[in-house]
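A single protein chain has been omitted from the complex, and every remaining protein chain is retained in its original position.
Letters A, B and C mark the chains as written, and numbering starts fresh at 1 in each.
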Amino acid sequence: MMKYGEIIDHIYQQLLLEKNYGHVAAYIPELATVDSEKFGVCLIDRDNQRHAVGDWQEQFSIQSIIKVVTLSLAYQKLDAQLWQRVGVEPSGTPFNNLSRLEHDFGIPRNPFSNAGAIVVCDVLMELFSDPREVVISMLRTLAADENIHYTQAIAASEKSEGYRNMALAYFMKSMGNIKHDVDDVLDLYFDVCSIGVNCEQLARIFMFLAKHGRSADDLHSYLSRGQAKRINAIMLTCGFYDEAGDFAFRVGLPGKSGVGGGIVAVMPGEFSLAVWSPRLNEKGNSYRGLRFLEHFTDATQQTIF
Amino acid sequence: MMKYGEIIDHIYQQLLLEKNYGHVAAYIPELATVDSEKFGVCLIDRDNQRHAVGDWQEQFSIQSIIKVVTLSLAYQKLDAQLWQRVGVEPSGTPFNNLSRLEHDFGIPRNPFSNAGAIVVCDVLMELFSDPREVVISMLRTLAADENIHYTQAIAASEKSEGYRNMALAYFMKSMGNIKHDVDDVLDLYFDVCSIGVNCEQLARIFMFLAKHGRSADDLHSYLSRGQAKRINAIMLTCGFYDEAGDFAFRVGLPGKSGVGGGIVAVMPGEFSLAVWSPRLNEKGNSYRGLRFLEHFTDATQQTIF
Amino acid sequence: MMKYGEIIDHIYQQLLLEKNYGHVAAYIPELATVDSEKFGVCLIDRDNQRHAVGDWQEQFSIQSIIKVVTLSLAYQKLDAQLWQRVGVEPSGTPFNNLSRLEHDFGIPRNPFSNAGAIVVCDVLMELFSDPREVVISMLRTLAADENIHYTQAIAASEKSEGYRNMALAYFMKSMGNIKHDVDDVLDLYFDVCSIGVNCEQLARIFMFLAKHGRSADDLHSYLSRGQAKRINAIMLTCGFYDEAGDFAFRVGLPGKSGVGGGIVAVMPGEFSLAVWSPRLNEKGNSYRGLRFLEHFTDATQQTIF
Partner (left out) sequence: MMKYGEIIDHIYQQLLLEKNYGHVAAYIPELATVDSEKFGVCLIDRDNQRHAVGDWQEQFSIQSIIKVVTLSLAYQKLDAQLWQRVGVEPSGTPFNNLSRLEHDFGIPRNPFSNAGAIVVCDVLMELFSDPREVVISMLRTLAADENIHYTQAIAASEKSEGYRNMALAYFMKSMGNIKHDVDDVLDLYFDVCSIGVNCEQLARIFMFLAKHGRSADDLHSYLSRGQAKRINAIMLTCGFYDEAGDFAFRVGLPGKSGVGGGIVAVMPGEFSLAVWSPRLNEKGNSYRGLRFLEHFTDATQQTIF
């Protein structure tokens, strides 16, 4: 068994000595106020043991990381039918790109682009009468922690500036790939992105993808083994926008980042690992989070490759 | 230990009963003459045991699969310096796309697009006085088989129709990313693509990527563990052109295809697996080869995810 | 003096014998009900004499032709300052293209694309407290006819389906190039497009561009001579979406089309000519209207080239 605790501590201390680059996401006013030097790590191993360091108990905004959860919910219900409305290919373009979407006639390349995640929200509105409740319940159950909530101030802040996402949604609406009212779909989208989690909660939530679709205690099945494999594959090829190739290359784990500064990565059969550091590089991924994960896989040789 | 032989046999027989779709690559006259119903499989397991079925002893044109070998040679010598001239991101575009290359000022998105592989050939011309000899020697050593050769008829056939690749190369030359004479670089490119291999040779060649950079007999190191991980990562994110996401999603193994109908995939620590079936789907990947690999990973649950 | 009446009659009769191709605009429900075989022509010569034939007294929806009038109003007030928010270059793309707009960071290539015309509406909201009144007054004065009105049913119909224009406007809003509320700007946009005119009114309205910026009776100046030249130039290079080159090539007059089936063209110093026929070709321009104008300039040699 790896001594994850020691390794995590070591890399954590090492990175504190390095200069921290990048900028806290500024386009969402509420996010801009976060302390840029926060830094937390939490790994849950296959025996559900926690190994954590730094600000791992402090909550931050989950942002795009939620896209994996909403996708899993939609995929669980619709299975392959889902792929009629969103693809599984990396896009080679930034997360909010319109040109690619226009080229593809309103079918987003993958569910982790903004457009793709908006389509998934539209799907959830069809599948569930109260999708907000379904999402938050799944998070709480997976984390075994009731203290996970929507953050209205952040959702409101994003809505007030979400013109680009409005443009994406209206374009898809014009192509017939959004069924509900655009305002309603985006309300759901901004709401699920606003959820607050800490590193432990996040790592626990993602254990179902380290455990081939089953809950950490092995009592529940969220996805079939084949579905879990496929979600992990999409994380690997599309989880970091147009830095996905670089993340696969440097880190070599399926993962997903959010502009709140969180990154979560899973080693199937082994662990789930959450890192949080708010400064983002120019691709919108946590600078220090990426550094941490690169060091971690170098040190442990725990990589899918 | 998996009973690979039985599983391979079973899927092979099953696929023979299914309709075989797609078309043999027609744009290279010499390739168009291949019998479209050929079908071979060879898996080399971690103990270097061979499990094979069908036309596994018959040679076919390696085509784009060679790009992994040429990349490994260049990477071995230049390490990270190589990435100044070619990226590691999936492109979201077909293998011979010019627009993407223009958008990126002549730096190919990844080394498995045609443009990227042409740059790698240009690099090999700088690194080695006789790159053809270096490439073929590496293949023969890895396969432990001297019977691997350049196929002049195919190389000549490709050169005579290789206008699109000329366009790619001249564009990169105009941007300063090709150092040698374009004709010379493309001669090397077409030559290495023309090499004939059979399924066993191909599977044995790729064992160094299943063995974290070391030869099957563990005597030689071709790449560091970190380099081998990174090559596997690039195969996963970029190995199947704009079907890379779908391959990761369905199959879940690092792999590479060629228009000769070959596909090779590796499970790090476990096996190397080569399939050959000349009919290609509309994305240019072997139709039956993809089907085989999808069934294989479903049956064995041997996937990196 | 040309015998315009005879020439117009002759071409009109000739085209009635030819098959009429294309389809009435279907995306706006209210427009789809128009009789597809309507066909009217009206030319106003430099002495303000009318030469008309067919359904020239029947009103149709002005649609994109209004973009020339709204542009003239904005240009009259802001002069060159206007070009900070919209360009004067042909786009090489369809009228509702998003990719081009994204490439240009939200600055529309020209004021006759949908995006460009939406920006002009945003400008009019800054310039005038009641822009609807200003627009309709200008039309009535130029046409010397009070019987020109907004058509609420058409505006409402367009708004209910205007998702693509919402996407364009929200994207520009996200880039800072729309100052007002998007819904309000699009309300104005759809309203001005809904105005009903007949061929005579339309031809008379555009006389100010045949008369170098002055009214037909020479009593008022709407634009300086230099400004009128520039508006005519933009009509020539951008007036027919990605068929602008073909229109210049075949017809050789500055002009503007609308999806209501109207086309207006001016020969500076000579005449203003309006044609109406609702069937549109695949580029969205009136099939028979284009045919008429091509025959007309062939017959009269009245072309700016």
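The criterion applied here is as follows: contacts are C-beta pairs under 8 Å (C-beta built on N, C-alpha and C of every residue); 3 or more make two chains touch, one makes a residue touch a chain.
Computed from a predicted structure; not experimentally measured.
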Visible contact partners (per top-of-document touch definition) of the missing chain: B, C
Residue among C:76, C:96 or C:110 touching the omitted chain: C:110
Residue among C:72, C:91 or C:198 touching the omitted chain: C:91
Residues of chain B in contact with the chain not shown: 97-99, 101-103, 163-164, 166-171, 173-174, 182
In chain C, positions touching the absent partner: 87-93, 100, 109-110, 225-226, 228-230, 232-234, 236-238, 242-246, 248-250, 252, 254, 268, 298, 301, 303-305
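Operating definition for what follows: only the chains that are shown with their structure count from here on.
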Graph class of chain-chain contacts, one of line, ring, star, complete, other: line
Closest chain to the centre of mass proxy, which here is the mean CA position: A
Inter-chain centre distance, chain B versus chain C - centres from mean C-alpha coordinates, in Å: 55
For chain B, residues contacting two or more additional chains: none
